[in-house]
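In this view, the complex is presented without one of its protein chains, the others remaining in place.
Order of writing sets the labels: A and B. Residues in every chain begin at 1.
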Amino acid sequence: MTSRLTVGHVAARVLTFVILVVAAVAITAPFLWIFRGAFSGSDAELYRLPPTFHAENLTLDNFGKVTEQVPYFRFFLNSIIVSGTVTIAQLITCSTAAYAFARLRFRGKGVLFAVVIGSLMIPIQVTIVPLFLVMSKIGMTNSLWALIFPGIFSAFGIFLLRQHFMALPYELEEAAKIDGASRFHTFARIILPLSGPSIATLGILCFTYWWNDLLLPLVMISDTEKQTLPVGLVLLAGRFSTGSLGTIAAGIAMAIVPVLIVFIAAQRYIVQSIASSGLKL
Amino acid sequence: MTTNTHPTTRPRGDGAAALAFLTPSILTFLVFVLAPTVGVLILSFFDWNLLSDGTFAGLDNFKRLFTDERLLGVYGSTTYMALVILAVNVVLGLLLAVLLETRMPRWIRAFFRLSFLFPFVVSASAVALIWRFLLNKDLGLVNYLLGLTGLDRIDWLGSSTWAPISVIMVNSWKTIGFSILVYIAGLQSIPKQLREAAIVDGAGAWTRFWRITFPLLSPTIFFLVVINTINSFQIFAEPRVLTQGGPGDSSRTIVEYLYDRAFGDFDLGYASAIGITFALVLVVLTAIQFWFSRRWTHYQ
């Protein structure tokens, strides 16, 4: 009987890996084309069918062209500042608010939470004009603040962390409560350490989102010096799309790398779990 | 919204603490979210094109909604694409996330996670570049490969049957990693002891999933259903870069439609009115989801 089980186990594991590998290939394969484009010295070759590959056409020139055509490192720095600041600020505002919604009792909580969720419903494409007017009245347009401040409040982040906090066992807090710990203490010492995976997830999602956001910089910023990478890609494409495919691909590839680094860094925290933090239930 | 039914001995009212915890969010919310939103509300009663004098229009913008012949069709295509994307992301995302829980070396797991999230980290320009090449009818790679197997060319981006399917495919491709990532975080929060105890009790994988994983994951699933609904109803970039919403309005979304009203027609009043009614639709949908969640979402 045990041996039959093992056969089933093996089959299940094989099937699992087959599904995972197929999904991974299907999802990542299209990027090979971008990376190939980034190193390709011939735009014409990229669209050829059947796909051809000539090693002698490989080149690093495209990366040089990117930095030649747009102030890439300036954009890069701006993007890091914006995405980084928004992410840190969001982690603070979202985790504290989520804690209040998940664990505290106060009047108007339901209504307030409904308002928070409700704010997700109006697409940014309609609020952008009033937002621009607000920003221009408080003198923030054409500065990086115009890209940072609108991102700090995140209903999505509050909701994500609230769901997570609500799933944490109450008993943990009760113990701290009995020890006379303050609310803030409970939050900082008990809830946060248990929330590595969710906070890292929010961090990744927030950073990626703002890293790629095109609408705000397009509307808020007019100085090229203050633009971010997605605008850089638009500039590389050029009017009438006259930009070279290889150069655009190189620009895209260069814009992906930092996000990958953030992801790999945050990855460590995602693998943490309640079990590994050694808590007894 | 207080779905928590866990007995607790806590004294009522944490008003002061709550205020402290909420202040940063409330301040940024008021200035950068609420003010523009109220601005939209005001705009919806005006006739304004950004450049000339705005005039008060009463309910005209809202009345126009009922005579706009395209609006219903656009709502239809939006709903169709949104629901399929929602289903794919929530179900397929869960499957892949659970499969990732299988025992495997850490670096392999990390590799899979990274692969799944990869499309999420790229910009719309990359999406456009890649998929327009792949899905081009006569000179695209996908149809070329289909042709090798003897199949006919499919007009992925040009036919009103396939264009929305292409948008669904590309959007799911781009966003499923997000759902997987959130599922992973949710799964990580499930105490391993519970599952280990179940294994000791001799429960099979299937039973363990339905008895332990699924109930404990329900807050995450609920979260993803809500968020994916909102996100998939608000798709903008993919149809714009792939199909320009066409042919006809077959792959057009509401957000794209109102964006064109605002920045193509410079009709900010009408665009705002569409935005507000659209928001109301989402509010109702989400309220229904919250209401249902009380029945099946399980919180510790």
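In the analysis below, contacts are C-beta pairs under 8 Å (C-beta built on N, C-alpha and C of every residue); 3 or more make two chains touch, one makes a residue touch a chain.
Please note the rule applied: contacts and distances are computed from a predicted model.
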Looking only at "MBL fold metallo-hydrolase", "Sugar ABC transporter substrate-binding protein", "Polysulfide reductase NrfD" or "Formate dehydrogenase subunit delta", the name UniProt gives the absent chain is "Sugar ABC transporter substrate-binding protein"
Out of B:Y75, B:F120 or B:F133, only one touches the absent chain, namely B:F133
The one of B:T23, B:T102, B:S160 or B:T277 in touch with the missing chain is B:S160
Per the touch rule stated above, subunit B touches the missing chain via residues 30-31, 34-36, 38-39, 42-43, 46, 48-55, 132-133, 136-139, 144, 147-148, 153, 155, 157-160, 244-249, 260, 262-266
Per the touch rule stated above, subunit A touches the missing chain via residues 43-50, 69-70, 129-130, 132-134, 136-138, 141, 217-219, 221-224, 227, 231, 234-245
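Following the convention adopted for this analysis, only the chains that are shown with their structure count from here on.
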Per the touch rule above, subunit B residues touching subunit A in the complex are 1-4, 6, 8-10, 12-15, 17-22, 24-25, 28-29, 31-40, 43, 50, 95-96, 99-100, 102, 104, 106, 110-126, 129-131, 133-134, 139, 141, 144, 173, 176-178, 181-182, 184-186, 188-194, 205, 216, 219-220, 222-223, 226-227, 230, 234, 236, 255, 258-259, 262, 268, 271-272, 274-276, 278-280, 282-283, 286, 290, 299-300
Touching subunit B in the complex, subunit A uses residues 12-13, 16-17, 19-20, 23-24, 26-28, 30-31, 33-34, 37, 46-47, 49-51, 92-94, 96-97, 99-100, 104-107, 109-110, 112-114, 116-123, 125-131, 133-134, 138, 149-150, 152-153, 156, 158-160, 163-164, 166-170, 174, 177, 183-184, 187, 194, 197-198, 200-201, 204-205, 208, 211-212, 214, 229-230, 233-234, 237, 245, 248-249, 252, 255-256, 259-260, 263-264, 267, 270-275, 279, 281
